[in-house]
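Missing here: one protein chain of the complex. Every other protein chain is in place.
Coming up: chain A.
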Amino acid sequence: MRAEVHLTSPSQWAERLLQLCREKGLGNLLYAADGPLAPAIDAVWENADAPPERIRHATTIEQWKPALFADTEAAVTSVRAGIADVSALVLWPTPQEPRSYSLVPPVHFAVLHAGQLYHSFAEVVEQEQWHTGMPSNALLISGPSKSADIEQTLAYGVHGPMQLIVLLLI
């Protein structure tokens, strides 16, 4: 599926994230200032020498749509679960980590704990009892955006992220 997967640990993933941002030459990174990843990111970024700019917005998308589309180079989000048999991520966007974070910026980093892995999609739906209450938007994501609409030739980065980078915490 052409997603990059990097194995790291619960204590070191944010450093790895910073390193990957640098390797990819990213100028900024969008994340949820009030989300689950913020403490680790802030701790690493505050001690780093000239890290990529941190972008935080606690407002609705309407307040900053042009900047989201034009100026945001990457975003990082947490992930609800992973599905092993088809290599997909399950996201249930939250007020803190809205759905456009995993869609609009050209690079999406996803932080997945190995303990959140399920065997199949059917197993997640069943074990987590999804039918008892669905979020406004639930997503499975298995790779970067792609299309085979021209001559059945795979082209990456059509509308969604051009790169999906998974940090797998074990």
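Observations on the model:
What we mean here is this: a contact is a pair of C-beta atoms (placed from the backbone, for glycine too) under 8 Å apart; a residue touches a chain by one contact, two chains touch by 3 or more; residues count from 1.
Here, contacts and distances are computed from a predicted model.
Chosen from "Acetyl-coenzyme A carboxylase carboxyl transferase subunit alpha", "Iron-sulfur cluster-binding protein", "MlaE family lipid ABC transporter permease subunit" or "Heme chaperone HemW", the protein name that UniProt gives for the omitted chain reads "Iron-sulfur cluster-binding protein". Of the candidate positions A:7, A:114, A:140 or A:170, contact with the hidden chain is made by A:140.
Contact with the chain that does not appear here is found for just one residue of A:18, A:37, A:75 or A:88, A:88. Only one of A:5, A:43, A:114 or A:158 touches the absent chain when the whole complex is considered: A:158. Taking the complete complex into account, residues 1, 57-62, 65-66, 69, 85-88, 93-95, 98-100, 103-104, 120-122, 125-126, 130-131, 134-161 of chain A touch the chain not shown.
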